[in-house]
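== chain A ==
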Amino acid sequence: MLTLAVLIPLLAALVLAFAPLSEAASRWTATGAAALSLIALMVVWAAGGEGFRAVAEVPWIPALGIAWRVGVDGMSLSLALVSALVFVAATAWPMKLHDARAYYAWMAFLAGVSIGLFVTLDLIVFYVFFDLSLVGMYFLIGRWGHGDAQHAALKFFIYTLAGSLLILIGIIVLALNMPTLTFDMRAMIDTPPLAAAGVVPGLVFLAFVIGFGIKTPVFPVHTWLPPAHVNAPGPASAILAGVLLKMGTYGLIRIPLQMMPETFARWALPLAIIGVVSIVWGSIVAFAQENLKRRIAYTSVNHMGYTVLGIAVAGSALGSETARQLALTGAVVEMIAHALITGALFLIAGSVWQRAEDYHLPNFGGLAGTAPRLTGAATLAAFASLGLPGLAGFVAELQIFVGAFGVYPWLAVIGLLGILITAALFLRMLRQMFFGDLPAERKGFTDLNRTETVLLTALLALVVLIGIWPTWLLLLIDAPSLIPAIGAGG
Partner candidate 1 sequence: MPIGDLAPELAVLLTAVAILLLAMVLPRRSHHWCAILAAGGLGLAMIMGWSQSDAQRLTFSGTQALDGATTWARIVIPGITILCVGLAPRWFATDRRHGEYYAMLLFSTLGALAMAGAADLMQLVLAVLLSSVTGYVLAAYHRDWAISLEAGMKYFLVGALANAILVIGVILVMGMAGSSDYGELAGSIPNDPLALTGLALILIALFFKLGAVPGHTWVPDVAEGAPVPAAAFLTVIPKLAAAVALYRLVALAPGVEALPLLIALASAATMTLGNLCALWQDDVRRLVGWSSVSQSGYALMAVAAAGAVPEALPALLGFMTVYGIANLVAFSVVADLRGRTAISGYNGLLPAQPVAAAALALAFLSFAGIPPLAGFLGKFALFSATLDAGLAWLAIVAVANTVLSLFYYLRVIGPAFFSQPHDGIGTLGGSARAVLWLSVAILIAMTFLWSPIWSALPADLLP
Partner candidate 2 sequence: MTDLLVALLAVCAVWTGWRVFRVDSMVRATFSLMLSFVAVGAIGVLLSAPYIGVATVFMMAVEMMVMAIFMVMFMMNPAGLNPMSMVHQHRVSIGAGVLAFFGLAAAILVSRPPSNPVAPDADVVTELGLELLGPSMLIFETAGVTLLATMVGAVILSSRQGRFGSADEGSRPPGLTEGGDPAGQRPDGGGGGHHHHGGHG
Partner candidate 3 sequence: MTLTIVLLGATALVGIGLYGALSQQSFVMLMMGLELMLNGALLAIIGFWSLSLGGMPEGQLMAIIVMAVMAVELAIGFALIVAVYRKRQADVTESIDTLRQ
């Protein structure tokens, strides 16, 4: 079933690449593929189970212990689900395009590899999908972006590839230290290959942190993010923020946290500090941005900072187990919430670009009158992003902070600043965009059309649902099962 969830979009990409479909047909093919993928994942979800489920394995290179292994636990299933959802929204999002068929082919391709990344249980396949996501995004940005798209795409690709190669090195060292050469994640989680003593584990951990840190991104390796976002088409940005960034934090949990818990515990504090710096820095810098997408992009740094803080706390082996579980749950919820919220925000930004070809905030104003639906969606998304209770972001941030406080109180307190500054910056954004006078050149600004409204409503409804009743999600994630055994000694 999981294999199906990966293959359907990939096959759709293949079909789109070669079959001469019309623009509308292409769009629906891609959307349909993502939707089918979503349904397949929901079937897995409905089947329930504990630990890794829906496992399937097909040998690829047995001699090297590499195989097509799929299977999900609560965390990866929830991430795969939200990715599929974001993809449905992003592909269905109406766009004015050249070469639409190729665009949708890349979208479907990206959907396949992104879902694949979350459902695979083989580190090499994981890495394969990790890199393929870069390729897909590179072409999406480069070809359908605007502004200095080529340069942004290049920077994105090179920067993140550097990270991914470090991850590859780390993966190989981990596998080489297994009793028998294998890249099976389950085996590595069950018997973590590297003991904490010595230099090597530290270096491997460093490689993972840098690699995933670039993808996440955390301060100070985040600078590829703003240009990539600014120049990407709206739906691609939504995917970049909603899905691709999660790969970094997902990897951070799956690999260093679960596979080298002792080393992680040693280095948890620096990682947590990085998280906090990202939180504060991301929000402060976002505040200064006058470009709509840059501002949202920097808030991604801020939000992923929360996630990293949560993950670091979870792996710290300090404090109470409760605190660590809370932090990890919060981190995973933050990923999902951020996917939905920032996905929605970037889709909104995409709409704005489609209508105005401009992101400069001072050039806007008073859109609340001409585009009330857009205003409503943006307001809700912005409040969700600034962590308003009753919306998904709060559920995540609350747990992260509470968990972090139990382990690194000072960091948690400093991190709280992020909540305040994000509030300021989002409200400023809302005011600049939607309130006050409507500039003359925005007179013809139209409101969201029906498709856009439906898609945003779906995303934001989920944000509200999680915000009010997160129980189902927290049960699905099942964070206690993610925290490695070493935590018991904490």
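The candidates were selected such that all candidates are chains of the complex that A comes from, given by their letters.
One rule holds in what follows: a residue touches a chain if its C-beta (ideal position, glycine included) is under 8 Å from a C-beta of that chain, and two chains touch if they have at least 3 such contacts; residues count from 1.
Treat the numbers as computed from the prediction; the structure is a model and nothing was measured.
A.B. asks: Determine, using the touch definition above, which of 1, 2 or 3 touches chain A in the complex.
C.D. replies: The answer is candidate 1.
A.B. asks: Can you name the residues of chain A that touch candidate 1 in the complex?
C.D. replies: 59-64, 124, 127-128, 131-132, 134-135, 138-139, 142-143, 149-150, 153-154, 157-158, 161-162, 165-166, 168-169, 172-173, 175-176, 203
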